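Rather than the whole complex, this shows some of its chains in their spots.
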Amino acid sequence: MLTALEKAGILVEALPYIKKFYGKTVVIKYGGHAMINSELKQAVMTDLVLMKFVGINPVVVHGGGPEITGMLKRLGIESQFVSGLRVTDSPTMEVVEMVLGKLNKEIVALINRLGGRGVGLSGKDANLIIANKKLGSGQQDIGFVGEVAQINPQLVETVIKEGYIPVVSPVGSGPAGESYNINADTVAGAMATALQADKLIILTDVEGILEDRNDKNSLLSTIKVEEIPSLIERGVIQGGMIPKVECCINAIKGGVATTHILDGRVPHSILLEVFTDKGIGTMVVK
Amino acid sequence: MLTALEKAGILVEALPYIKKFYGKTVVIKYGGHAMINSELKQAVMTDLVLMKFVGINPVVVHGGGPEITGMLKRLGIESQFVSGLRVTDSPTMEVVEMVLGKLNKEIVALINRLGGRGVGLSGKDANLIIANKKLGSGQQDIGFVGEVAQINPQLVETVIKEGYIPVVSPVGSGPAGESYNINADTVAGAMATALQADKLIILTDVEGILEDRNDKNSLLSTIKVEEIPSLIERGVIQGGMIPKVECCINAIKGGVATTHILDGRVPHSILLEVFTDKGIGTMVVK
Amino acid sequence: MLTALEKAGILVEALPYIKKFYGKTVVIKYGGHAMINSELKQAVMTDLVLMKFVGINPVVVHGGGPEITGMLKRLGIESQFVSGLRVTDSPTMEVVEMVLGKLNKEIVALINRLGGRGVGLSGKDANLIIANKKLGSGQQDIGFVGEVAQINPQLVETVIKEGYIPVVSPVGSGPAGESYNINADTVAGAMATALQADKLIILTDVEGILEDRNDKNSLLSTIKVEEIPSLIERGVIQGGMIPKVECCINAIKGGVATTHILDGRVPHSILLEVFTDKGIGTMVVK
């Protein structure tokens, strides 16, 4: 067990990091395992509440993942696929929005229970996220799948300034007010840019980017934007990691100082990233 | 067709009402037919946007009604009933919250499309509505049915002050962050009291309170709180109208100036109530 | 008689215009018939009060017209004329200022009676209008006739921001604090520029600019600045209309979005111009 003095030491050790990020905004893409396991959930939300209290402004963008699929199945809604992409027709979109809405308020409730003050928003609130229709890779219509056309960050800024933690579900608003489902990583990146955040953190279910995917000790703790093309070419970055890294690149180009791909399966990985010098996951920088 | 001058006349006629309610807050319980028919929907939201632009602050509390039942049916969730009340178990509550969340954002999107700026909230956001568990009439456990324990109106006040129209779904937050379904009329009344609103408007699917329910010309346009017991005794107020009237009474006792039971089936009934001297529905006053 | 629903319709129809001009400033040159006929007076002031309540900021600049001549006559002050211009000697200027001051407060009182809050100012208050001496067309001295050297709009801006309707009489302050009489159209145009108003409205006693002055159906509802020279050359714009149109041109060049020459003999012409799509008078635009 730790002595009182050791405890004090840890708090003192956090001071330089608290100073460094004081008054800064950090956008967190919340998803994957960290959104399913109840202990991890609590750990993530505790980290956010702690950040808020020490003067840092966290903004959560969450995904929906398995719950959407589960609900579609329960409702007997079958999905069509075009070149591997699920076509989001109107009934599907309705389910997407309902499930995201429910998850959104669950996150808010957990933040509140831990002593923070969460406010759940979707991209439709005050036209926070204006969406364009996105076409499939072969230019097919894949329904209500959108991409970010514009972020109107005033509502989120107000909510931050008033001391709340904004929690945003990745639903965008189309020209006629219709809903679009947008990839949550993309929304997090665009939000970080619009808010001129200091940090973008993407929680994933992997250790970060491994030089050799079979060797967990080969983690690349920092990569520069300019190194990324060759890493993709060499297959070090591949598959689902490619769009995540692209979100990082866009955010950095948009003025975000650092971006991080963290292992959401490690409890308090956000806190460790922000408050200690312990390298967790992969940082993508200019 | 109206002449330009006649048009001008109408606008001028509205002036005294605009003056009267300038800077005031009006809470609207939105539900029933006005939430189903798409022309009525648009009329209601137009009225709210107009109010906002002329300096009045509308706050919407909406119900969920038939959509919840429909979704429960689609998901094959059967409801138990205890003394005629549906028991809201956990799977049911999940559906309630999802459907309300979806409806909430639909209302927001419609407000935005009409040029207003809506923000959708549930009672869980920033602990806006703290709920207590409500028991059935025989003190049975009827699940996640709640009553209002406390309103924390700061978030709604911030949202109003920043120029948005708040749209609130009637879900309350229990001691452990669990969700409770609360009657929307009750929430609207409590919200009006907490915000010290000038007016509470409950949209219904009837003309108002009729002296003789078979005679639509027997509308009681104004009733006083003190007259209500005898009206209930005589059966003039009965059934589902009783709890609505009780919400009005509570709001008035809590400091709300006037309360109204309006016919939501009449297009622009809110606007007519607020901006003209045309008696619509029944007003309950001190 | 109009039904309630028709009334609602008119209000709803005004919504896009309320949105469009929300928070904008509109400078109105008030004079002519609309300042003599008591019903028209009331209609104009009602329009201004209504504008103020729905979030638009009207600023009135008024003339003095026939009352000045009347008072000069009553006082037996004879006017000299130089090339058709009245020489404003010191006793004349004193009468001008007295009559304008009286009219100014009458306008204010009418605004107040209609529920607005008017504040009457002259160009001498806080050096609102700094004047230069203006010479006759042959460079003769014509006394205390001035032109606008500078507008110091801070006082008017304060008055607007605090919720009042400023009413300005067209008296300027010379280098030694002496008073100058300035053409009210000119003051209105300069004021619109100084306040970066969205609209300048000049009330006249004609329908607007007619293509054929004998045909009231030949109204030019919109003319561009670039078209004006040829319209003057062709005699479509002539006489007293030329300086009015020049005020419009100057205001537009100074950053005012649109300028209007309206028929002040039509009741509520301002309201119709601002809140409906009904073309009234002639709009001069870039």
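Note that the chains are named A, B and C in the order they appear, and that numbering of residues resets to 1 at the start of each chain.
One rule holds in what follows: a residue touches a chain if its C-beta (ideal position, glycine included) is under 8 Å from a C-beta of that chain, and two chains touch if they have at least 3 such contacts.
None of the values given here were measured: they were computed from a predicted structure.
S.K.: With 3 identical chains placed here, what is the total number of copies in the full complex of this structure file?
M.R.: 6
One rule holds for everything that comes next: only the chains that are shown with their structure count from here on.
S.K.: Once you've mapped the touching chain pairs, tell me: line, ring, star, complete or other?
M.R.: Drawn as a graph, the chains make an open path, so a line.
S.K.: Which chain is most central here if centres come from C-alpha coordinates alone?
M.R.: Central by C-alpha mean position: chain B.
S.K.: Starting from the Cα centroid of chain B, hunt down the chain whose centroid lies farthest away.
M.R.: C
S.K.: Chain A to chain B: how many Å between their CA centres?
M.R.: Each chain's C-alpha centroid was found; their separation is 35 Å.
S.K.: Compute the distance, rounded to whole Å, between the mean C-alpha positions of chain A and chain C.
M.R.: Centres of chain A and chain C (C-alpha means) sit 57 Å apart.
S.K.: Provide the list of chain C residues touching at least two other chains, using ranges where the numbers run on.
M.R.: none
S.K.: Going by the contact rule set out above, which residues of chain B touch chain C in the complex?
M.R.: That would be residues 2, 4-16, 18-19, 22, 43, 46-47, 49-50, 53-55, 114-115, 266-268, 271-272, 275-276, 278, 280 of chain B.
S.K.: Can you name the residues of chain A that touch chain B in the complex?
M.R.: Spelled out, the residues of chain A in touch with chain B are 74-75, 94, 97-99, 101-102, 104-105, 108-110, 112-113, 117-122, 124-127, 154-155, 158, 162, 164, 171, 173, 176-179.
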